[in-house]
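Provided herewith is a single structure, encoded as structure tokens, for subsequent inquiry.
With one protein chain withheld, the remaining protein chains of the complex are depicted in position.
Presenting chain A:
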Amino acid sequence: MQLEARNVSFRYRRKKWLFRDINLTVQPGEVVGLAGPSGCGKTTLARILAGYEKPSNGTVLFNDAPLPKTGYHPIQLVFQHPEKAINPKWPMKAVLEEAGNLDVELLERLGIQENWLQRWPNELSGGELQRFCIARALGPGTQFLIADEMTTMLDTITQAQIWHGVMDIVRNRNIGIIIISHDTVLLKRLVSRYIDFPLLNKDKVSY
């Protein structure tokens, strides 16, 4: 059930390489922290792993097989800005149902209140919307979760609440998670393995 990036390289068109020969393996249930300066390619790697982008070279393997091209993607990504990731013309209930789940326990752990489901996206705050995005990304088919600056724009209390809930769920379901963040304090609290992205890139070390 592992997620493996094998010699993944990426560049935009013919510009210089953003990163080359990245090797990274994440086991189910593992919590991996990924840090590095802005623009070093963390988000691009996350998008490649979640199937949003194709690597210029190399492959991403899930269970030693290439990622599925269609159907529910087992690796889900949560973005930094929830208001962009939710269709403003959809009621919140439909947003959740898009992932195919309305697991009450999951919603409870993420602190989603039942009356929020009847509302529209513009009637909820950023933190509330982000909880919905996380719930959607944790649909029944999800095996790995990538949190790309997932709580950066939220206040500390909300951050703590959300991460408590997410870590609970992830532990219970044995989901592997990659946390991308600039917040080293947060990473140290959460992760079992810490990766400095520039090192991963420059020295072509396998972790």
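Here, a contact is a pair of C-beta atoms (placed from the backbone, for glycine too) under 8 Å apart; a residue touches a chain by one contact, two chains touch by 3 or more; residues count from 1.
Please note the rule applied: contacts and distances are computed from a predicted model.
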Have a look at "Transketolase domain protein", "Alpha/beta hydrolase", "Peptide/nickel transport system permease protein" or "Cytochrome C oxidase subunit I" and point out the UniProt protein name belonging to the hidden chain.
"Peptide/nickel transport system permease protein"
Identify the residue among A:Thr43, A:Gln76, A:Thr151 or A:Ser181 that touches the chain left out of the display.
A:Gln76
In the complete assembly, which of A:Ile22, A:Ala50 or A:Ile134 touches the absent chain?
A:Ala50
Touch with the missing chain holds, among A:Ala5, A:Leu24, A:Ala85 or A:Leu200, for A:Ala85
What is the set of chain A residues that contact the non-displayed chain in the whole complex?
50-52, 70-73, 76-77, 79, 81, 84-87, 89-90, 98-100, 136, 139, 141
